[in-house]
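Questions regarding the structure given below will be posed in turn.
A single protein chain has been removed from this complex, and every other one stays in its place.
As written, the chains take the letters A, B and C, and residue 1 is the first residue of each chain.
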Amino acid sequence: MTREFALFLLIVSMLLAACGQDAATTPSTGDVAPVGTGGPGPTTVPITPQETQAGTGGGTAEVPASETETMPGTGATGTAGAGALPDATGTTGATRQIKVALMLNGTLGDKGFFDSAKAGVDRAEKELGAEVVQVVEEPDRSNWEPTLRQLADTEADVIVLGTFDMSDALNAVAPEYEDKTFIFFDATVDQPNVANIVYSQNEGSFLAGVLASCASQSDLENLSGENVVGAVGGSNIPVINDFIVGYEQGAKYFNKDTKVLKSYNSGPQAFEDPAKGKELALAQFDQGANVVFNVAGKTGLGVLEAAADEGRYSIGVDQNQNNLHPGSVLSSMLKRVDNSVFDLLQMEATGGLETGKTYPYGIQNEGVGLAQDELYEQHVPQECKDQVEQAKADILSKQVVVETALK
Amino acid sequence: MDEIFGVINAGLFGVSLRLATPILLAAIGGLWTQQAGVLNIALEGMMLSAAFSGAAVTYATGSAWAGLLGGMLASMLLAAVFGLFSIRLKADLVVVGIAINLFAAGATLVLMERFFNTKGNFSPGRRLPNITLGPVRDIPIVGDIIGQQNVLVWVGLALVVIAHVVLYRTPFGLRVRSVGENPEAAETAGIRVGRVQFITVLISGALAGMGGVNLSLGYVSQFSTNMTSGRGFIALAAQTFGNATPIGTALASLFFGFADALAVRLQTRELPSDFVLMIPYLATILALVLVARRRSLRARRQSPSESEKPEAATV
Amino acid sequence: MRARRLIIEALPPILSLLAALLVAALIILALGENPVTVYRALLFEPFSSLRTFGRVLEVLVPLLLSGLAVAVAFRAGVFNLGVEGQLYLGAFAAAWVGFTLAAPGFLQIPAAMAFGAIVGALYALIPALLRAYFNADEIVTTIMLNYVAFSLTNYLITGPFRPPDAGSAQSEAIALTAHLGRWLPPSRAHIGVFIALALAVLLYLLLYRTTIGYELRMAGANPRFAEYGGVSVRRTIIMAMIFSGLLAGLVGAVEVLGIQYRFRAGFSPGYGFDGITVALLARVEPLAIPLAALLFAALRAGASIVQLNTELGREVVDVLQAIIILFVTAEGLWYFLRRRRALWASG
Partner (left out) sequence: MSGDANAPSAPIVRMRGITKQFPGVLANDAVDFDLREREVHALVGENGAGKSTLMKILFGLYTSDSGTIEVDSREVQIATPQNALDLGIGMVHQHFMLIPSLTVAENIVLGAEPRRGPFLDLSRSIQRTRELSDRYGLRVRPEATVQSISVGQRQRVEILKTLSRGVKVLILDEPTAVLTPQETDDLFRVLRGLVSQGMSVVLITHKLREVLAASDRVTVMRAGRHIGTVDTAATDTEELARMMVGREVLFRVEKKPAQPRETLLEVRDLQALDNRGLPAVRGVSFSLRRGEIYGIAGVEGNGQSELIEALTGLRRPTGGRLLLGGKPVEGSSPRRLRELGVAHVPEDRLIYGTSSTSSVADNAIMGFHYRKPLAEKIWLLKGRVISWARKLIQGFDVRGARPDTLIGSLSGGNMQKVVLAREMSRQPNVLIAAQPTRGVDVGAIEFIHSKLIEYRDAGAAVLLISAELSEVMSLSDRIGVIFNGRIVAEFDAGTVTEHQLGLYMLGAGKVSA
């Protein structure tokens, strides 16, 4: 038993050593390829705000007061963004220093939704000189409301949070803190001190569907020859189905005979199981799918890998995931949480944010859309790029009305 | 009905094997402790720690084999803690197991954030190779099933045979079985019961570790938080279902893998996904009811400390 | 004399706790944080104000009830690993009463709780019957049924009971009349605390003061002795699982009526599994379970405070919690160390 005890001490000391080493080893991890936040290229695509006119929001809730740069701007745009900073602060002059707290009802590192929100706040810190008081990750549902309250108690004057799941908590907390501003993305609540952001993911997904269907009948390599595309959802719930409904409609828009396979995971770890995601995608590829759309968070990262393994194709989600498997991930359905959060923070800093209303982000303002970066340019057949542009125009001109699974 | 039979083909069996492997590996590990009278509820945590360490070591060294080793070692370290507390210090087996699972869930996140600066997902960049059986691959049916499988799938199948041989044909196996069946008797035969149990716990750590590494380096090439998603508990169930015999455990794991594969395939057939996803679990219960009937492992469930209490009654 | 004995008996757990904190402190130091700050946040802050204490109480309720649910089955020798699944169904059932029935609170609340408890019990009855009549190991069946419960409830709220405006997997909100009263605003501590404490006492009475409880304890302690004494162990197992399921269903019901105000997929952060630890830490004694639950609730509430006040994430608290559980349950630790010292001294 001496040995076992020694072994135990060894474990403890190794653990300590491992932790203590961190100073020496972390620098090398800075260049870990797939890290979400602050990772390479696409996550920090900056959007240069044109001007934030105080008057824009005067009418009914429509276009938010910012124009965005076209998305393809990848690569060295990090520095370009920094360059834009004086522009943002310099021209308006009226920018005040806001204190921001961010509450994420999940964890960072999803290479998607939450990372994107964090990127928006980070950008505000960098470009607006905002002070980030707290960033809290709270996956424990029973703690959401108290944590939100706790954040409202800090000196932060703007609290950023999101997702439909937080609606109840926000409805409970917001009235208690009338002097604070809440920026609420991806859902809406009706409170005078809350500014909502919603995204037309169904429209973006429509474009993804067009791309998928077109690519599967193009001259890309290693296609099954069948007119089949697929989508893997993390869980069979409305917000995920909103993606899938749009995607399916888009696929049928390109070719009404396109067959769309749909699979879901379930359970408490529905969005955390890449192995299961891979298997679900493989089953679809086996049944002839050529392109599979990932709508499954971390589970979906397995979907992308399945496509790469099979030599077939996939479409990423939320953030630009094109570079995870270059050439195999044809594009990603972007949900620009980062841009939208930044926009609203900027409005708040310059005094233009109107609470009590909803800022929609859709194709029209590049709030959703496909990641059309170099990889997209390189790997997607020209015909399909054209089709996507056509579809975009059809949506903008209201010739196509995209269905939704919400409501 | 056509829908259901439509998905049953040779490829499905290949998928079953693939889906069964992580569970099989961990369950084969678990059966060792069960045979020695120790209920190992920490398989989940051991798998998770191995999935993380395997991917991390692979990332650092560039070798998936080093990752496999690293993952197994990490899992065995946890196993050692499990053994120390449950066998040596006589803490309740289930509580220690739960604590280990909690520890693994927390520690993988802490370490991932330290080293990879994320709490979500990272890719080790490599994976363990598939073994392609050149000519076999072209044989119909057989080729679809085993033509190309990950190396750990083969290791898993080999371990079933090895476990069977070691358990029933070697002195060590004899000792393990005797310790599980009557620890007091084993002790009087000069066997150090605690040590044998400790060794089986380490074995379970190594094999559960392999199962975990199979997830992050074999199945996919990435680590995600909580990516084991309860597979350790399924392994525990498979091992219990299989009566802790290698063959039985293997069949139970494969059965679960098959049901899971069926569910994965049936989903795309426009059947309601929530119900399709219940198939593996309901099928396992049904199979258990059909098989279980008379047998009982109840005696195995008591803590190893039970046997060492002084029997004042028979002094 | 008696006091001295009490001290001697209480000493090992206290020393274990200290040892755990010491080991954990080393880890915290290694992570570059000050253990004092962390421990203050973790162990002191939760009790420092009514408001944070309210948060402890919020979490205490499900942990306590779930601990009782596990304990009652355990006492009869049944290992209910399915509390998590049972509480999901119980929660849905209670929510269903909450959003369909319109009745005054004094009717609706009991109706919702009763329905939740009954549905939980019915779900627990499945593994109970399988164990009693087919000898199907309940460890396997209860684990499997958890997954079935997750899928089933997900189906119910995204299918037949989907509210029109739902963006995720959640039911309609329950009627105001179904809300359990909150008494420590702004925390969400609700009167469920008293229900849970009362149930702990009731369970104690059931186990030690009724014939059913006696039969249940004996069936768990030595089933053959119980059978010999004319107790139907089969019936007792079923009975115990029904009690366990009732309590498990109540965990879900109370959580819905007191905290969530609707059913949501994934609303439980594993309360059903925490219940196992709580019950075993309390040595399966109903009256000790509130204390064990309090410790865990404080750690959970403390975890959020640690996260806000330090650079450490909440997962560090998981690690600390694991270490504390390990050391506290290691009865042999002090015996082990003493023997070690003796050996050193002699050799």
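Assume a contact is a pair of C-beta atoms (placed from the backbone, for glycine too) under 8 Å apart; a residue touches a chain by one contact, two chains touch by 3 or more.
Bear in mind the structure is a predicted one, so any value in this text is a computation, not a measurement.
Undergrad: Name every shown chain in contact with the chain that has been left out of the document.
TA: B, C
Undergrad: With the missing chain put back, which residues of subunit C would touch it? List them for me.
TA: Interface with the chain not displayed, on the subunit C side: 208-215, 217-218, 221-222, 224-232.
Undergrad: For subunit B, which residues lie in contact with the unshown chain of the complex?
TA: Residue positions of subunit B that touch the missing chain: 165, 169-171, 173-175, 177-178, 181-182, 184-192, 310, 312-315.
In this section, only the chains that are shown with their structure count from here on.
Undergrad: Write down the chain pair with more C-beta contact pairs when B-C is set against A-C.
TA: B-C
Undergrad: Round to the nearest whole Å and give the separation of the Cα centres of subunit A and subunit C.
TA: The answer is 36 Å.
Undergrad: Report, in whole Å, the distance between the mean C-alpha point of subunit B and the mean C-alpha point of subunit C.
TA: Taking the mean C-alpha position of each chain, the two centres sit 27 Å apart.
Undergrad: Please output the residue numbers of subunit A that touch at least 2 other chains, ranges allowed.
TA: Residues 1, 5, 15, 19, 22, 137, 236, 266-267 of subunit A each touch two or more of the other chains.
Undergrad: At least two partner chains per residue is the criterion; list those residues in subunit B.
TA: 81, 88, 107, 109-110, 114, 119, 230, 274, 277
Undergrad: Which part of subunit B faces subunit C closely enough to touch in the complex?
TA: Residues of subunit B touching subunit C: 81, 85, 88-92, 94-96, 98-100, 102-103, 105-107, 109-110, 113-114, 119, 230, 233-234, 236-237, 240-241, 272, 274-275, 277-278, 280-282, 284-285, 288-289, 292-297, 301, 305.
Undergrad: Which bits of subunit A are touching subunit B when the two form their complex?
TA: 1, 4-5, 7-8, 11, 14-15, 18-19, 22, 25-26, 29-30, 32-38, 107-111, 115, 137, 230, 236, 261-267, 269, 272-276, 278-280, 282-284, 286-287, 298, 301-302, 305, 324
Undergrad: If we count contacts the way the header does, which residues on subunit B are in touch with subunit A in the complex?
TA: 11, 15, 18-19, 22, 59, 77, 80-81, 83-84, 88, 107, 109-112, 114-123, 125, 194, 198, 215, 219-222, 224-227, 229-230, 261, 264-265, 267-268, 270, 273-274, 277
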